[in-house]
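Here the complex is missing a single protein chain, while all its other protein chains stay put.
And then chain A:
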Amino acid sequence: MSKRKRPEPKSSSSGINEDEKNILGLIRSKQGKGATTSEMRSATSIQQSLITKAITSLKKSKLIKEVPNMNNKGIKHFLAVEFEPCKELTGGDWYIDGALDVSKIEGLKEICVKILERCERAKKVVTLDVVYKYFDKDGGDGDQLSREQIREILKNLVLDNVVMEVKSNGLSGFSATRIGEICYKLTGKKGCGGGGGEARDGAFALVPCGVCPHIGICTPDGLISPMTCVYFQKWLDF
């Protein structure tokens, strides 16, 4: 007696079978985060081989797309074509192909410092709006920046200690701003390169021991000691 072949699940009107329909539903429900094959298996109880088959078919029908996870290149996420990958997968606005766009960030930081310098010369208080308007007007290179992105750049300059945040008190210099509104000023710190950011030189950081990676194993009579130290030798080489 020949074994009867199990009938294929009836195709729906859109041309996809029942398994594919279930998987597509799951992927769509996950929106921008998409679903991995292991998530599909545990959520739908469909066999791995059928899942692989369904994914290939859905990809061919251009209903889903494959997006790599920037934190773990080995894991593939499948998203419905109508969704954009979320920040967790791409890394956010500052990432291109899974890598941080450092040159773009540094370029924007330099521009922000120049805007602040220009405004300070004109004795104008700089708020987020002022910087945003500048980019809105002059940044016509097709790469429009959101207010949030500009805020992130300014915050980063604050962390670099190049720019400081000051809350407006509505008095003297801040008369054009709302009380409590955050304004940005250059710190004007000694030794700060434009947009580069540097710490004020501390006394300890100027001693070779202050930056020595081996200070933990340096002892007066040890293998590494102030008498045999190569960093000291270099520092005292007159």
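Please note the rule applied: contacts are C-beta pairs under 8 Å (C-beta built on N, C-alpha and C of every residue); 3 or more make two chains touch, one makes a residue touch a chain; residues count from 1.
The rule is simple: contacts and distances are computed from a predicted model.
You can't see one chain of this complex, but its UniProt record names it "DNA-directed RNA polymerase III subunit RPC3", from the set "RING-type domain-containing protein", "Vacuolar protein sorting-associated protein 51 homolog", "DNA-directed RNA polymerase III subunit RPC3" or "V-type proton ATPase subunit a". Contact residues of chain A toward the unshown chain are 70-71, 91-92, 94, 99-100, 102, 105, 152, 155-156, 158-161, 164-167, 185, 187, 196-207, 209-211, 213, 215-216, 218, 220, 225-227, 229, 232, 235-236, 238.
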